[in-house]
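Here the complex is missing a single protein chain, while all its other protein chains stay put.
By written order: A and B. Residues from 1 in each chain.
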Amino acid sequence: MRTLLKLAWRNLWRNARRTLITMASIFLAILLALIMRSWQLGSYRKMVRDVVRSYSGYVQIHRRGYWDNKTLEYSFIMADSLSLLLQQRAGVAGVIPRLESFALASGAEQTKGIMVVGIDPAAEHKLTALAGRITKGRYLSPDEPEVLVAERLAEFLRVTVDDTLVLLSQGYHGISAAGKYSICGLAHFASPQLNNQLVYIPLPVCQLFFSAENRLTSLAIDLEDPQKTAEVTAALRQRLPEADYEVMPWDDMQVELVQQIESDNAGGLIMLGILYVIVTFGIFGTLTMMIHERRREFGVMLAVGLRKSRLLTMLTIETAIMSALAIVLGSLASMPIIWHYTIHPPRFSGELAKAIENFGMEPVLPFLFESSVFIHQAWTVLILTALAAAWPLASVLKLRVVKALHG
Amino acid sequence: MIAAIAWRNVWRNRLRSGIVIAAIAIGLFGGIFSIAFMEGIAQQTVNASIALQVSHIQLHHPLFLDDEELKYRISGADSILAQLARNPDVVTATRRYRVRAMASTAGGGTGVEIIGIEPEVEKKVTNVWQKITTGDYFSTGRRNPIVVGERLAGKLKVKVGQKIVLTAQADDGTLTGGAFRITAIFRSDNSLFDETRIFADYRDLSRLLVLPENESHEIALLLRQPQKITSAAGLLASQYPDLKIETWREIAPDLGMLQGLMQQMMFMFLVIILIALAFGIINTMLMAIVERTRELGLLMALGMSKIRLFVMIMLETIFLSLTGGSIGMAVSAAVIHYYSRRGIDLSIVGEGLAAIGYAAHVYPGVAAPFFVILTLLVVLTAILSAIYPARKALKLRPAEAIRIE
Partner (left out) sequence: MIRIIVSLLVVCHAGLALPEESAREIVQRADDKFRGKTSRSEMTMTISRPNWSRTVAMKSWSKGRDYALVLITAPAKEKGQAFLKRQNEMWQWVPAIDRMIKIPPSMMSQSWMGSDFTNDDLLKESSILLDYSHEKTGLETIRGYSCHKIELTPLPDAAVVWGKILLWIEEQDYLQIRAEFFDEESELVHTENFYDIRPMGDRTIPTRMEIIPAGKPGHSTTLLIDAIEYNTSIDDAFFSQQNMKRVR
């Protein structure tokens, strides 16, 4: 075996140019596969991040039964013990309390059904960057009786900053809820639905309005590592009594997003598949040519007494070494490229960019820099190379020594 | 003369040529097919939405879209419809009333939008009638018939044959209600649509809310030639200066965005494919040159000038590319043509698609100019890829070359 190894190594570097050409096709395969997959996965992560950060957070805690029955009757008391539990849990980047319900809002003449969301302005901003969406006026302060109104809603009600907004609803236990608030700012929201419906109000003011002192409808959780969603959900479910609380990860709450990603991923895999076919062919071509070119050399070796099986083994080792080297080099080469695009993602331009921005998303193409991507693609290309090499290597077995010697 | 030699060279080594041709053909096929596929998906989504709700062009009172109040009606809707019937660009046009109302049953109440339609004409413009799961579309015989979505029926706990009380504000501000009977339940792929829309006969609605029968809130139409939508819209805008004319892109901007996004992705994908192809060809040709060192050296020693050698190799590449290109084009065209009729069943890939409105069957399709451009690009790439190997060949020194084993 050791002889074969040494032979293989020397063969490779005897004709460096040929070796490098062969390695180049494998090198390219892994480079392109990594770039493509990194871009695809980056997009999905971004989609999740965009949706999750626009409102729901990665995990939410509610009173049991709230999700199916979103009324104030299913609110829960914000206990200190709960808050402490959450702060202590590793990986929790933020805890965002909310009290939300339906209400009628009116300006001077018009009235409309809307969503009132009581928030902790600082915590909310850390999750959703709400303060950044302000188009006029200023952000909420923690307990002033003022409101932040969605743009289109303000337009419909014909109100603007410093006007008074009247809210009417039914609070906890059906107690009438009525209040007048000054509008401190207007904000723009991605989805037209939200832009037509949202009114943000400081949490204590909201709780007073709904006669729901110290109560919340949901606690949203921001995570340091979004990949740990399932873990954190499981851990919280263990710690919180099941009868009282429900803990929901974002994929339970945003079923449509999950489906969107699944379908995008399907399309992405098809594209990746096509790329694989093309590069495999490239590798196949190069290997075939290489074997063909060396047939005289093989003929000599066989004539001198090398067994075909050992020749095959030696060639397989050569191919293996080339693949391994090429894959490692390719991966290394791709790293600066992917890293660069992860930090400075390519931007869309023109109309498409504007349309995307209107939806509240950044018009960029995000990349993902993560070890799992590298490992997956490395394995895949290795397998592809093996597949591509199968026929050319097998053809060695069919060599007829005399013919080979004749070149 | 060189051409003839080049041609013979190509076919002399069938293995090598075969590989290069195959690489080009596969690359071309892969590129064209994936574009056709993505185009198909984007097109399906758009078409589904147009057929279900949006149609090609819609006309409204200019203030209706902001406020959706009962009073913002299109007057003289009857005559407009008659004119549209004579308009050669328009296949069919239909009129609708749209009213926000409360739907209540013994099992609950919820806000809805009542769409007062002309049932038979509406069938020619939108396809809700094809999505009916139980009951009959506006079977005559029932008073105040309505067609509701599955999700809404579930929410209100009613079935075909039962009634829903619809309460709305009439034109004079008073609250009016009426009992309507469900004649059919439909299920579209759009859950929001299912949950909030109730279709009623516009005459029944006019009667209930004291609305004039010759007016309407909305006129929607389908064009004979959807590509000419901008000019058609412009023409209508000049014909009816008092109304707001909108195309489906303006009504549903997210659909347009989807297409744009697909195109950008395609572009990036194409770049990557072309790079892969180029390298594949460069490598194979390089290998080929290396293999033909002796032969090339001989040619040079026999007096062939370097330029002629270069041209010969380039010609070989061109022939290879053209062959590969034609095969690729032919195969792509055949496969796409086949699937554009049958459609590809995507349900294997995931049921998630249906929920977001992607049709389960995708009909790949590529516009002819695209096809040609793509082919040219691939062939061009192939030819450019050959330059480096060809130049390498020129650097051979005849004496050394002959001596290579």
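Heads up, the rule we're going with is that contacts are C-beta pairs under 8 Å (C-beta built on N, C-alpha and C of every residue); 3 or more make two chains touch, one makes a residue touch a chain.
Only a predicted model underlies this, so the values are computations on that prediction, with no experimental measurement involved.
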{"item": "Chains in view touching the one left out", "value": "A, B"}
{"item": "Per the touch definition above, residue among A:L20, A:M47 or A:L168 touching the missing chain", "value": "A:L168"}
{"item": "Selected from A:A178, A:A303 or A:V328 as touching the chain missing from the view", "value": "A:A178"}
{"item": "Option from A:T111, A:Q227 or A:S372 whose C-beta touches the chain left out", "value": "A:T111"}
{"item": "Residue among B:N47, B:Q83 or B:T176 touching the omitted chain", "value": "B:T176"}
{"item": "Residue ranges of chain B at the interface with the undisplayed chain", "value": "100-102, 104-111, 143-144, 157-158, 162-163, 165-169, 173-179"}
{"item": "Absent chain, residues of chain A that touch it", "value": "104, 106, 111, 113, 166-168, 170, 173-176, 178-180, 211"}
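The rule is short, and it goes like this: only the chains that are shown with their structure count from here on.
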{"item": "Chain A-facing residues of chain B, complex", "value": "15-16, 19-20, 22-23, 26-27, 30-31, 33-34, 37-38, 41, 66-67, 111, 253-254, 256-257, 260-261, 264, 268-269, 272-273, 275-277, 279-280, 283-284, 286-288, 290-291, 346, 349-350, 352-353, 355-356, 358, 405"}
{"item": "Chain A residues within the chain B interface of the complex", "value": "17-18, 21-22, 24-25, 28-29, 32, 35-36, 39, 113, 155-156, 255-256, 258-260, 262-263, 266-267, 270-271, 274-275, 277-279, 281-282, 284-286, 288-290, 292-293, 296, 348, 351-352, 355-356, 358-359, 365, 407"}
